[in-house]
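The other protein chains are all here in position, but one chain of the complex has been omitted.
Labels A, B, C, D and E are assigned to the chains in the order they are written; within every chain, residues are numbered from 1.
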């Protein structure tokens, strides 16, 4: 429904990658016209994601979804995530692909939720954001899983916000000059700048940045930056994002600094899959015979 | 060089995913004709992978690779993985994509190598194999990283070997019947069958399986299966693969059972990226001025 | 150089659309190995655009660009826009495609520049923006031409800013409710809302909109809205965009209202091409013989 | 129905271009399962085109077309062009794309019809033809709009007829030599040649051209060419096409010369969109609540 | 059903190749809403193949298949292969494409069946296999037709088995060295080696090849190789494939040698189409009138 047409094409290309010329095993073992039911079963705790994508894929394969949990639902080992019915060869041919999608997206949603919960204990309004450190080809799926887990997608690609990074500054020279050049951007885009010290944060706020990324700064330094901006009456004019070196162990400390956003690459580049399996119901003996 | 043309197209599609209409920040901040050098720097220990892919991508972008470590090399924090030279906007536009490829593939190669080393301490000829639990769209890259890490790719897709799994058996009925149906496959393909008990392993070996997957069986049971097959004079006729529930903590125990292959989904679906960054050399002051 | 790889593919697809199985006329009339020079000649006044795209296309066809005017240059009838050299069949096969690109993009840049100049006479800081009323498949090229002409690209697509329009309001109910729902967007995105009366403009500003589109409002009403927002101390907190019913005849009047942005669909959906032609230099008699 | 499959893919790519990762505004504001009706309303006079394409696009999006005017129908401000029903997010996500298609194709059909009507007042059998000066990527849509407006598509691409142009003649040398070379073409193709003077027109007719393009010749010269061919008994053997420098102001004069075809690049490269809008019906209050 | 999604896309691309901008003849002659029935009629004897593919294509075009023979059925001149019903323009637009698929695939299945029948008269368990000498872009269709005709697909592509050929041996040096290098392949893949003399066949069997291709060897030599392997107790450890210079005239002689597999490039690269035609039923007079 909300899936853009090219994302559906991408889902089909995932299937192609796994199928090649077809599922040889099922072609030899399974009658071509056998209809079966099957269940996707969770084998770990987590937050479910990927349901909308898998449903779209199954619909285009003419497999019926009998019932299904929703994106964002909590799941536990043994839970039936989805129950489907369709041609046996088609279901077995798509099994691995749909599990790979659900397991990966749920892994990301689950880690996001855990980080959001931790951080909000210390700072109820802080946002946990992903970065562009997504796995190649999977940005749509990973950013969506982050949102399902309660996180913020951050920039989707290089054209939807300006983010002035260390490498830009090495070429341009300084924060003020960089922000001047950025002011000719479209009025529809925000500009963010990466700084590594309190002084540059102040400079950036004065020069009109919409968002300031405090990169690889210790919590104590960040607190100093927040205080300084408050003192200068600039705190309300900018959003502050902490980034770099943040993980599950120290995220509460960063949240407590009072920043608006905490971003972590690991949400997308180092998530762990939530294990699931697909189980076909054995057909009644009559239909199981191969003709 | 060894990269098939459609994989190069895929690499370019990864860039497209990140670029959209272009790198707005660099367009505004960086002169269009500025040439710079840049280094990819490792920030963690690991086994390097993705070099051949990134080189192919850079060549198609007309960025020169001055020097580079090779796929399979050990890297440590601070190591220069690659040194490149080219148009500044092009390098900054490709930065995130090439890092995402290197970090992900190196993460997989690194985990694979660690598992191989562990397992071979107990069984010097055992193979550590990946599964089809790869992230959607990334199978080529992940299987290749597994090989770079010293692992075995296992089946590439559904058409290059027969693997009779639990769901097939639920439909077909029993091991013998399944292997009979599989015997009409092309002479060029092996057949593997998944079993969950010692008796079925024996049945499968007798019925002519090339490979038997001992699925979710405890090490003690696997040892019983190995012994039984030896006693029946069938051990040399089949390869044995242990799969299911194996991780870094218990892999040595599984290796010690004497199986030929140990396969783990986590190698590909739950790897952790090896962190790297790209650093542009500041140009001399003359060229840095934007005209 | 700054052209993303998929845009180069799109340029090649434009060629494919025109070529089909090939340029039958040139195949029969022109020797396969004849090298010629050719010039692109302007036949009207305007602002040149499309040069970077055409250069990229020609490079991929191995046609050398000897010299060329730049994007943004003023051109007049008789001006040599570009001088090229390459295989005669290739140049004639690409002739129509490259002219179509240059003529269309220059048409848009030219109209944009004229509108910008007019509007800035009355309001030196006003921006003239395009809309999403671009011709299907040509958004990259048209938005870029707008920028070359001195305009603002506005939103590139549906995912890079929130723009709450009349149809959203019909469903959601009112401005305040809509802006509340929009507040859960990513911190990286601005939100704009379309209003049709002064009261809603005030409401929108109070509710935290980043940009307010004054849609189909007369200049007098817009002036009232500006005044009201100034009185309420909200004018500096929002950007104001006038849109709807604006054309070359009344744009000065709208500019004079003090809005920040004026947007017009006609820049992209109803531009007129700047005419150009390509002229091949006759080869010396020796080479002209067909073998 | 009459839409080739790759054109449907192109229509979907137009949607992709506008959607990116999805319609962020509607995702946040509109319930995912809300069904609405909507109307496409004409805001100007013209000839409608693009209906078949938009219907095909909507069907693939599972939006129902309740009723619709047909391609070729006259429309006036306020007319309901199409009434549709479907998922609210899907309709709002496709709104701009479908309007862009309808507005552009109708703009071309409208201009074509106006030119045909003008020309036929003076020469009832004259054909008004488009050229290959179509906007890149839109040839199918623009040629079809020309046909809907009563015009002739002329050559679709470089492989479906031979058209010997000035640049060919510069290389080959003269009309007779060019037509000799062209005689080895497939028997299934016509050959047309561009001439700029009366003498070459006669030469071309004698040498067996099927069609002669009188390029950039004044009406008086064209009349002389027609007379000369009649005198030589060749008028019935060739079709005559006037091209170059023809517009709405002088088309009647060209029609009166007695040529068979008048072709104009402006029909496709400089048309003006026929304005239309899409209006969603407000849902009843119950459904409007977002869950 | 068993058709992978990208193969359906390929089928649609075959249609695109034939349609271009559409079926001009039918557009002018046939009413847009006329529904007709049509029959595919065999005009030669053979084994039918391509039915599953054509059905998938027709379904995506919304043409109903009323009844149809199955892949593998014998057909004779006059047989109704398929009876369909749908939009007249759509059926006529797809006519040539669907006939081209059925005729080519049936041609291959027919030749395969004839060769299998001949060879099995002398050696009931021999397999007749295709090679990679398939026509570019048609491998899926040709390999499938071979299977329908009772043949063996052999390797599908360069990544699903190792096949050490003469050119590899020229570079590597000798059979033993080549098989050593091949032993590091994935455990999931077989290895085959091409030899041209009895001695190398023995060497290959000793070195652990799974399959030995006896290339361009006379039947007498092959018999010597078989005998030698039996004497050495190696015959059961390897499959033997005869290849090179085998055709319909000598295949029985090769079958009689006792090899396991006989492969022939001509099955795919030099098959003859089985002629078929499509006949539309004349509509009743009422509907035939064009409006």
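By definition in this document, a residue touches a chain if its C-beta (ideal position, glycine included) is under 8 Å from a C-beta of that chain, and two chains touch if they have at least 3 such contacts.
All figures in this text were calculated on a predicted structure; none of them were measured in a lab.
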Problem set entry | Touched by the hidden chain, restricted to displayed chains | B, C, D, E
Problem set entry | Selected from D:3, D:182 or D:211 as touching the chain missing from the view | D:211
Exercise. If the hidden chain were put back, which of E:107, E:149, E:219 or E:258 would touch it?
Worked result: E:107
For this session: Looking beyond the chains shown, say which of E:132, E:176 or E:218 touches the absent one.
Result: E:132
For this session: Extract the touching residues of chain D with respect to the undisplayed chain.
Result: 127, 129, 152-156, 159-161, 186-190, 192, 211, 239, 241, 260-261
Seminar exercise, completed: Against the hidden chain, chain B presents residues 1-2, 4-6, 139-140, 143-144, 156
Seminar exercise, completed: Hidden partner sits against chain E at residues 10-11, 13-14, 17-26, 28-30, 34, 36, 38, 88, 92-93, 95-97, 99-101, 103-104, 107, 132-139, 141, 156-168, 170-173, 178, 181-182, 184-185, 189, 265-266, 269-273, 278-283, 288, 290
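To be clear about the criterion, only the chains that are shown with their structure count from here on.
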Exercise. Just how many steps, at minimum, does a route from chain B to chain C need if it may pass only between touching chains?
Worked result: 1
Exercise. Hey, what chains does chain C share as contacts with chain E?
Worked result: A, B, D
Problem set entry | Pair of chains joined by more contacts [C-beta pairs], D-E or B-E | B-E
Seminar exercise, completed: Most remote chain w.r.t. Chain C, using mean C-alpha positions, is E
For this session: Taking each chain's centre as the mean of its C-alpha atoms, give the chain farthest from chain D.
Result: B
Seminar exercise, completed: Whole-angstrom distance, CA centroid of chain A to CA centroid of chain B, is 22
Seminar exercise, completed: Separation of the C-alpha centres, chain A versus chain C, in whole Å, is 33
For this session: Would you give the residues of chain D that are in contact with at least 2 other chains, written as numbers and ranges?
Result: 13, 19-22, 93, 139, 156
Problem set entry | Pairs of chains, among all present, that meet the touch criterion | A-B, A-C, A-D, A-E, B-C, B-E, C-D, D-E
